[in-house]
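Encoded as structure tokens, here's the structure I'll be asking about.
Of the protein chains in this complex, one is absent; all others appear in place.
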Amino acid sequence: MNELVLILLTVFSALVFPGLLTLWIASMLSEWWVRKLFARTQRRMGPSYVGPLGILQPFADFLKLLLVKTEPNYKYGSVRLARVFGCIGLGALTASLFLLPISPVRIAFNYDVILFIYFLGVWVAVSELLMFTSLTNPFTIKGVSRFSSILVVAEPAFFTATIVPVYLVSLVMKKEPVFSISTTAETVWGLWTNPLTAIPMLLATIASLISIQSKLMFSPFNIPEAEQELIAGVETEFSGPLLALFNFLHDADLYVLSLVVTFLFLGGPHPFSNNLVLGVLTIILKYLIVLTTITVLKSSFGRFRIEQGISTIIKYAFIPALIALILSIVVASFT
Amino acid sequence: MTSLNLDPWTATLFLSSVLVLSSLVMYLIYVSLSRKTIQTSSEYSEPYIGGESVTAIRSVDVSVRNLFWGIVRGAGRRLYTFLRDQMHNGVLNDWGVYMVTYIGLLVLVALIYFTR
Partner (left out) sequence: MYYLSIGVLVPSLIGLAFVLPLLGMFVKNIKFFHVYASAASLYALIVAIYNFNVVVREGVKAYPFGGWWPPIGISYEVDEVNSLIALLTASVMFLITLYSTWYIRDLKDAPYYYTLLLGLEVGMLGCIYTGDAFNLFVMLEVMSISAYALVGFYRNKPEAIEAAIKYGLFGAVATTLYFIGLVFIYASFGTLNMADLTNKATLFWAHNLISGPYYGQVYAATAVALALSLWAFTFKSAVFPNHFWLPDAHPEAPTPVSAALSGLVVNVGVYAIFRFFYTIFNPFSVLSDLRDLMLLITLVLGIASGLIGAFMMAVQDDIKRLLAYSTISHIGLILVGLSIGSSLLSRPGSQAFVDGLTGAFYHLINHSIGKSLLFLASGVIIYMAGGTRKLDELGGVARKNPVLGVVLVVGVLQLLGIPPFGGFFSKYLLYASYLEAGAPYISVIINIVSAVSLLGYVRLLYAAFFTIPRREFVKTSMFPSIILLVLSVACLMTGLLSPTISDWLRRFVEATTSKEGILNYWLQGYLVFWGR
């Protein structure tokens, strides 16, 4: 293909769809859904005034924090470092979207699940960690220590849970390129219909949902930003545009992780893979199911203590994912 | 809808350049739209410690030792008392036990393998 057209298409994909602009819109809408549903479970109204059903509330919050409020000066830390790593986290999320089937410029190669995990899991986690640490405050540092402790168990759990469908698609259904996210996203529905592979898939889905819940610091894992216990934990010193950036990063993380669950575990646009409109609607429907599950989990539990949280992640996310992986190896050796 | 057929190395470099591009654009948007505070009081730039002044605590930073107590003293306490206090306690005799066990295992494996 023409080099210039490719570069333009890449820039378009990076900045418009599914890049920064789409990321922003989708993240804000996801935040709205979570906030509205969470409020309704608590018999509150939730966002109601800005836009129909309050759908534009997160946009308004973001724009107010960015444009109207001012950035804090901080004596003991570096606001610039927080800014830089916030933006790098967003860049990493954008780059990881290129590996999913929704991008106009699609990249797929053997074992690209590893690159995916490193962009989505490791880069975003490191950016968030550095963003938190850069504003030195005793409460922030306590939150950082809790956050990194959770990350140590949640990242391997998420990795293992992601490897399960990828492994099954590569070795049981034998699709090329092997161990690739795009291939898995396109063929994963076949795994649910086969009872041998459906059990590992179920375990892996549960594991991935719990590890996502902990990575996003949603209740019962809202330990790093333990409100009132640690003032606001990791978010204590964020205010103004920095808070807007962090909220954007957090919501974008929610968006991409839920999109990953939609594609890898729920099958994406299946059964309407060939129809554009119906396919998109199916994706949105499945995505909203994932968001609803996350919100229901969020509203059903109180906050865990840190050691309870870590043992819960190990018991209900890491061990099931490992069992699913071992079952997949057994299944793959028979076929 | 184009599919790029790249080898893993070039694909990673390509995606890293996408990362750099997007973060740069986001940074530029952020910097151009946000404003810094015009300092009005010295209290504004101090850390928020629940309303106390900075002199009320010993230091604004936390000792490095307390950084991961959730793992070291919480969930992983048994692991760490074994690793740090029993295995790596600095007693040379314990080193000797580990090393001799290891070489004994190796020689045993080698000999058993060839006397079967």
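Which chain is which? They are A and B, in the order written, and residues in each are numbered from 1.
Note that in this section a contact is a pair of C-beta atoms (placed from the backbone, for glycine too) under 8 Å apart; a residue touches a chain by one contact, two chains touch by 3 or more.
Because the structure is predicted, anything quoted here is derived from the model rather than measured.
S.K.: Name every shown chain in contact with the chain that has been left out of the document.
M.R.: Counted over the whole complex, the chain not pictured touches A, B.
S.K.: Out of A:V11, A:A60, A:V126 or A:M173, which is the one that touches the chain we can't see?
M.R.: Of the listed residues, the one touching the omitted chain is A:V126.
S.K.: Among A:W24, A:F98, A:F139 or A:F179, which residue is in touch with the absent chain?
M.R.: Residue touching the chain left out of view: A:F179.
S.K.: List the residues of subunit B that touch the chain left out of this view.
M.R.: Listed in rising order, the touching residues are 7-10, 12-13, 15-16, 59-61, 63-65, 67-68, 71-72, 76, 79-80, 83-84, 87-88, 90, 92, 95, 98-99, 101-103, 105-107, 109-111, 113-115.
S.K.: Spell out the interface residues on subunit A facing the chain that's missing from view.
M.R.: Counting over the whole complex, subunit A touches the hidden chain at residues 76-78, 81, 110-111, 114-115, 117-119, 122-123, 125-126, 129-130, 133-134, 136, 141, 144, 148-149, 151-153, 155-156, 159-160, 163, 167, 179, 322, 325-326, 329, 332.
Operating definition for what follows: only the chains that are shown with their structure count from here on.
S.K.: So, what's the distance in Å between the C-alpha centres of subunit B and subunit A?
M.R.: For subunit A versus subunit B, the centre distance works out to 20 Å.
S.K.: Touching residues of subunit A toward subunit B in the complex: what are they?
M.R.: Touching subunit B: residues 1, 6, 9-11, 13-15, 19-20, 66-67, 70-76, 83-84, 86-88, 90-92, 94-96, 98-99, 104-112, 115, 119, 123, 135-139, 141-142, 144-146, 148-150, 152, 231, 236-237, 240-241, 245, 305-307, 310-311, 314 of subunit A.
S.K.: Considering only the defined contacts, which subunit B positions touch subunit A in the complex?
M.R.: Where subunit B meets subunit A, its residues are 1-8, 11-12, 14-16, 18-27, 30-31, 33-39, 44-50, 57, 60-62, 66-71, 74-76.
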